[in-house]
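The other protein chains are all here in position, but one chain of the complex has been omitted.
Let's look at chain A:
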Amino acid sequence: MKILIVEDNRELAETLVHYLKQEGYLCETAYNYQTAEEKIHIYEYDVIVLDITLPDGNGLEILKQLKQKRPDEGVLIISAKNALDDKLTGLNLGADDYLTKPFHLAELNARIQSLLRRKRFNGSHEITVGDLRLNTVTAQVLVKEQEIILTRKEYELLLYFLSNRNRILNKEAIAEHLWGDNIDMADSFDFIYTHIKNLRKKIASHGSTSNIKSVYGMGYKFVAE
């Protein structure tokens, strides 16, 4: 899987590369408009993570060119602007997703994976971790080939954990993933706890060895045995 990261802030770009490399992606970076333009004309990528405010041009221009050349490439816009108009313009031009800075790396990872799943519809819409199988098309979850019934939020939560397996996910990231901007209240962490408790119970009830573990002081982690 090849990812191009177009981001003018080197520090942030390098952090993203570092993180995504651990996820097993091949990453390239472009620090400005010109390099990005060159790269999209020469190479092919599976996903392009695109910052739209670049010092020497607008990222939306790159998006336009890319959509003319190779319309199937996945584009994930990252921007410091949270304006509704920017989001709509980006998505109308053919971007697949929009993420506002600052984001959680786990969220970025989850979005890239979901984007890749959508792009490569055939074959890879199933995620298998240990004895757990999740189908993103039918939204079915099987533990040892037995289906477990999850609520919508529990399903989303599990998918988020599976996208970021073996990584610690902190409560803020989970809360934002599940509820978006509506969640700036303290009790939301209790909500997460309730969801995780229920999810754990459902997974464990079918004798799965994989499950969500609490990591003291940091958050939660999905561990597949």
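Note that in this section contacts are C-beta pairs under 8 Å (C-beta built on N, C-alpha and C of every residue); 3 or more make two chains touch, one makes a residue touch a chain; residues count from 1.
Criterion: contacts and distances are computed from a predicted model.
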| item | value |
| --- | --- |
| Listed names "Electron transfer flavoprotein small subunit", "Periplasmic [NiFe] ferredoxin hydrogenase large subunit HydB", "histidine kinase" or "Sulfate transport system permease protein CysT", matching UniProt entry of the absent chain | "histidine kinase" |
| Chain A residues that touch the omitted chain in the full complex | 9, 11-12, 15-16, 18-19, 53, 80-84, 100-106, 153, 167-168, 170, 172-173, 179, 182, 184-188, 190-191, 194-195, 215-219 |
